[in-house]
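What follows is one structure encoded as structure tokens, with my remarks underneath.
Only one protein chain is missing; all other protein chains are in place.
All chains are identified by letter, namely A and B, in their written order; residue positions are counted from 1 within each chain.
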Amino acid sequence: MSTNMRLRLPLLCIILEVILIILFGALVEYNDDTHAKMWNANKSHSATRDDYENEFYYRYPSFQDVHVMIFVGFGFLMTFLQRYGFSSVGFNFLIAAFSLQWATLMQGFVHGMHHGKIHVGVTSMINADFCTGSVLISFGAVLGKTSPVQLLVMAIFEVTLFAVNEFILLSMLGANDAGGSMTIHTFGAYFGLMVTRVLYRPNLDKSKHRNSSVYHSDLFAMIGTIYLWMFWPSFNSAITNYGDPQHRTALNTYYSLAACTLATFAFSALVNPEGKLDMVHIQNAALAGGVAVGTAGEMMLTPFGSMIVGFLAGTISVLGYKYLTPVLESKLKIQDTCGIHNLHGMPGVLGAVVGAVTSALASPGVYGHGLQRVFADAETGKWNPQSRGGFQAISLAVTLGMALFGGLVTGFILKLPIYGAPPDTHCFEDGLYWEGFLLSQALPWGPLHSKEYNKSTDSIL
Amino acid sequence: MSTNMRLRLPLLCIILEVILIILFGALVEYNDDTHAKMWNANKSHSATRDDYENEFYYRYPSFQDVHVMIFVGFGFLMTFLQRYGFSSVGFNFLIAAFSLQWATLMQGFVHGMHHGKIHVGVTSMINADFCTGSVLISFGAVLGKTSPVQLLVMAIFEVTLFAVNEFILLSMLGANDAGGSMTIHTFGAYFGLMVTRVLYRPNLDKSKHRNSSVYHSDLFAMIGTIYLWMFWPSFNSAITNYGDPQHRTALNTYYSLAACTLATFAFSALVNPEGKLDMVHIQNAALAGGVAVGTAGEMMLTPFGSMIVGFLAGTISVLGYKYLTPVLESKLKIQDTCGIHNLHGMPGVLGAVVGAVTSALASPGVYGHGLQRVFADAETGKWNPQSRGGFQAISLAVTLGMALFGGLVTGFILKLPIYGAPPDTHCFEDGLYWEGFLLSQALPWGPLHSKEYNKSTDSIL
Partner (left out) sequence: MSTNMRLRLPLLCIILEVILIILFGALVEYNDDTHAKMWNANKSHSATRDDYENEFYYRYPSFQDVHVMIFVGFGFLMTFLQRYGFSSVGFNFLIAAFSLQWATLMQGFVHGMHHGKIHVGVTSMINADFCTGSVLISFGAVLGKTSPVQLLVMAIFEVTLFAVNEFILLSMLGANDAGGSMTIHTFGAYFGLMVTRVLYRPNLDKSKHRNSSVYHSDLFAMIGTIYLWMFWPSFNSAITNYGDPQHRTALNTYYSLAACTLATFAFSALVNPEGKLDMVHIQNAALAGGVAVGTAGEMMLTPFGSMIVGFLAGTISVLGYKYLTPVLESKLKIQDTCGIHNLHGMPGVLGAVVGAVTSALASPGVYGHGLQRVFADAETGKWNPQSRGGFQAISLAVTLGMALFGGLVTGFILKLPIYGAPPDTHCFEDGLYWEGFLLSQALPWGPLHSKEYNKSTDSIL
């Protein structure tokens, strides 16, 4: 059977992990805040460095919130499919665990080695989780239609390109993007959309009956939604400068999400002929407000501005689910399982535009001495808000280009018939990959048969 | 159909959010700890203000725990109903997202403007979430019997009255209530009980078959319970003074909850003829210990005192579920879906009384220089423990009065036949509000019919 993972998945996992371990052994070192010698060395030379100044205490609570978003948030958000809960949570777990290691290396390579070594600490952990988030966004587009081997291969390429794009934006163009409207959401979305375009399955309707939710699977998905929603203020503020920027980013994101939620409920009911709410919208569009302030959140966007952005993001996201997704599938052959274009794509672009405008409007009068804590080049005296805004816009264009090109190439690589992709008749089906299900190919539209699970059906519910 | 939300819900959401945005634009500003100019302005004038002194680092982890309680805790606690999981989590999400914005304004108006502006930061976020908690408590009383339009209207009034009551207690009476035994729990409970009294449905038994749990819905509800239980120490300590009061409050709450849990299991089994445990008690009464130390938690209650209070709270809560709730419904016509009287009402009153007694017993001998960090007026020299205790007792009376009066008025407003309240035959039913269910009015006692969900039943379980 084509999806046989008998050797492919385990060998790939083992080989990748062995490579990772070797590279970590050769290249990775503790940074000054995690190194027994360096932290104390610095301390002994100067009386000003106390334990509470260790970056751990500024960043670790944010890191854990981000970590929850990556593993519980993304993992459970995708459990909405009725027969794909094990794979949603499980493959999310696998590719995230791989990606965060690979991202540590790739981001370390690109963003600057220290005497040939990559330095790690809580900030690198957050950045690695961020990069992983991008891969999980792309996962949302191909959910149910790709084997775990394909997903790992996708992660290898996407993480690498993510690091390159991030380097171009943050280091070369000097862009601001603390919450990753561009680097994470726009990149992950358009990369994933291009991959799913290349992997287009004309006969996917053979698995259509499984490409939907059941009552309890929608409740599991709400666990993911709510955790993403709650912790998004931590996500956007996790790597800003200490003090007011971190505080302000969390606050702006909080208001943006609240406004977005009201827009989501409003438009979900408005676009329904009976005025009913659609769980798909609530699960996804209510989060668009977090995506859309990913760039401008650290700036003086004001709660007022944040709420306007959040309201717009929720609105375009619901409208996208209702009117755009069907067109993307029928006209452009883009089969986007989770609708990432609506949750991450359009709101990410919106966030980039808002960031460019907010940058262009920045002034010393508003920011005072805080200006250089938000715009790094303000310190050098060369700062010019209009050109800053321009560079932000260029950053969006670069991101779109990198994502579409990278997704195209990666899509063709994933199309090679060597990864055990699931057949059209068995997409969105846990039984292909997980023990305990008895697949019945003679009854492709019939129920899953499993000694265990059938028995349990009789007995418990 | 009377519950038609075709236009009412979306228009209400849009109008409310537009009003919120306008008011935020006119009135809300960053406070000194979130403002780029102000934070750095202060810093540059004095060498003593370092980033780690930003209130963000003292309060944000607590805020996130509170946030989880509001959205996951309350949201999932109410998913115990077999057919109302979408609405429980979804409407909780909607009214919380609205309430936290509205509360920011109302609390800002009442508690003191700065040159005509409301200042926001992490403390205002926590306070807004607290106020939201009160609305969600009331939601528990009317769960399943009110449309989302009614819930939003209720939130408008309840948030406003909450802010007024909170102002009277904290600013005028100088009361202590860091964890909100009075302002949040007592207020939310009696407000909600009065609303549900006014909205009494004599024929609610037509929906009785849905007003109960199933196996998995009880497990989802336990997610809510456990998160509320775990993070209650953060809730009670979130806005106390820094240092020992915050630390002590968390500790007291931790012990109170642990003792409460043993009491809950004990009395749940004791009141059952077969000695079996009742999930309703475990899900709810085990939390009463957190409610009951909401006022005294920051004081020198001692672990010993906290455990006694927790044990009592768990006991009265279980006994309330067993013996009082049926009487409230049959005699007083109070239909309290979640039993908020047992979880928030009686334990809230207990907490207020414990707070009054503990205040009255405070002395400089016990508190030392820490006295004024708990009792603000100790600094002025006018502090008198007995009168403090008296003011605490008056605060309880004021809260009860405000809650009952406010609930009465709000109840009559919600009774107007313009909000699409669900019919008696379709209470506790997601299908009224959510896409994907096919309601069968011909079979009011029969199963929900849904193409999607019926199919899935065949195929997955």
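The criterion applied here is as follows: contacts are C-beta pairs under 8 Å (C-beta built on N, C-alpha and C of every residue); 3 or more make two chains touch, one makes a residue touch a chain.
Given the structure is predicted, the values throughout are model-derived calculations rather than measurements.
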Identified contact with the non-displayed chain, of A:F157, A:Y190, A:F220 or A:F304: A:F220
Option from B:F71, B:F231 or B:F391 whose C-beta touches the chain left out: B:F231
Residue, one of B:K145, B:R248 or B:R388, that touches the chain absent here: B:R248
Subunit A, residues in touch with the chain not shown (by the definition above): 4-11, 13-14, 16-17, 20-21, 24-25, 28-30, 33-41, 43-44, 51-52, 54-57, 60-61, 64, 67-68, 71-72, 75-76, 79, 85-86, 89-90, 93-94, 97-98, 100-101, 120-122, 125, 148, 214-216, 220, 223, 433-436, 452-453, 455-461
Those residues of subunit B which, in the complete complex, touch the missing chain: 52-53, 57-58, 61, 65, 82-83, 209-210, 212-216, 218-219, 222-223, 226-227, 229-231, 233-234, 242-248, 250-251, 254-255, 257-259, 261-263, 265-267, 269-270, 272, 274-279, 282, 286, 300, 302-304, 307-308, 311, 366-371, 373-374, 446-448, 453, 456-457, 460-461
